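Below is one structure. I have some questions about it.
Complex shown without one protein chain; remaining protein chains in place.
Right, subunit A next:
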Amino acid sequence: MRVMAQMGMVMNLDKCIGCHTCSVTCKQAWTNRAGTEYVWFNNVETRPGQGYPRRYEDQEKWRGGWVRTRRGRLTLRGGNRFRKLLTIFASPVQPELEDYYEPWTYDYKALIEAPLGDDFPVARPKSLITGEDTKITWSANWDDDLGGASEMGHLDPIVEAVNAARGEANEKIRFEFEKTFMFYLPRICEHCLNPSCMASCPSGAIYKRAEDGIVLVDQDRCRGWRQCITGCPYKKIYFNHKSGKAEKCTFCYPRIEVGIPTVCSETCVGRLRYLGLFLYDVDKVTAAASVEDEKDLYEAQLDLLLDPNDPAVIRAAKEQGIPDDWLDAARRSPVYALAKVYKVALPLHPEYRTMPMVWYVPPLSPIVDLLAKQGHDAEDRDTLFGAIDALRIPVDYLAELFTAGDTEVVTRVLQRLAAMRAYMRDVTLDREPDAGIPASVGLTEESMRAMYRLMAIAKYEERY
């Protein structure tokens, strides 16, 4: 056992309001400069939607992440590292400007300086790339709140995957008023345990910090080969076209180092982000990332996370030189609690085999009207449980995001959330709480109340 510490994040999508404050505060703090106009270390996607950059989840096209060879080895989907070295001067597979968007500004000064004319002055859009007049046709968030989804929703790679999996006999996801569903997916760099960007870098410029697992690009060492952009299946490495270097989310290490949460976490007005330490066994990462069945990857990753209260783990960690206060932090870690203790947080796209470390609690959603007519009632836990399969967000859509398609895991998580609501309703109304409710989802009353406290009350000190 070689114990290492990893900063992780959990986002509770059930609380996300899609406001994009995280994106703006992050951009203001880190990337509002020349060369990074299109760079959003943090972005928020409306799902169903194409994401940013467009269709980044289509790995057939973008070649990100790892694949498992027939012999059980992991290899970069974009070609093994040796091949990459040989083809270093060829253009890597990477999104072009139109897959991101052409950043623009406006001729604002016309508003002040326009001479006397025959109509209102107006600020026309100008390309930030060419400086010329431009037409705005795409942005980092074009399909926000399902904008354009009736025409373009089917281009969402997850929709494609779900519809393919459902087969011909079953109804496909349709973009119709009566069947509308949506939720938001905020994304930052995953700071993976098995980062394919790093493995793709021919210059060794990308490294994972030993003390906290934050993945960084060494700005001095980066040579701008852009192999990392191909390698990252989340497309969370960006090319600064002014500096010619790769840039990415830094997990706000200058803040983390002095005990302040990341910008995106602290400014999250949905209060849905949790930060904390994981302890994991670094020697087992490759094996865990190499399990044969993609659906086992979630469990494999969960198994990497070590119990910070286990004396053996503590001993091993101390041997590795992990200081006591870090071990304390690991024990108090809300991300560990949500991921491993309550098991309500799930990794994003475990099938990329990068062992991502930003996890998500999947969202509940309104029930479809059909069920409403049958008398759904939040006060009745039986019907609430029964309703999970009839929520507007299809469980198989969530499963394609978080469990490589395993709907059982997602259903289990949603049932825990629903059970918490049913159980707490009695507590709130001063009625005798029903211990059977937590038991039915594998929790004790105490742990359900603790989970409730962490998710609902979510004090600052307990989120970070």
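One rule holds for everything that comes next: contacts are C-beta pairs under 8 Å (C-beta built on N, C-alpha and C of every residue); 3 or more make two chains touch, one makes a residue touch a chain; residues count from 1.
Operating definition for what follows: contacts and distances are computed from a predicted model.
Of "nitrate reductase (quinone)", "YeeE/YedE family protein", "Outer membrane lipid asymmetry maintenance protein MlaD" or "Trk system potassium uptake protein TrkA", only "nitrate reductase (quinone)" is the UniProt protein name of the chain excluded from the display. In the complete complex, the residue from A:R55, A:R223 or A:R271 that touches the missing chain is A:R271. The residue touching the chain not shown here, chosen from A:A34, A:A164 or A:A210, is A:A210.
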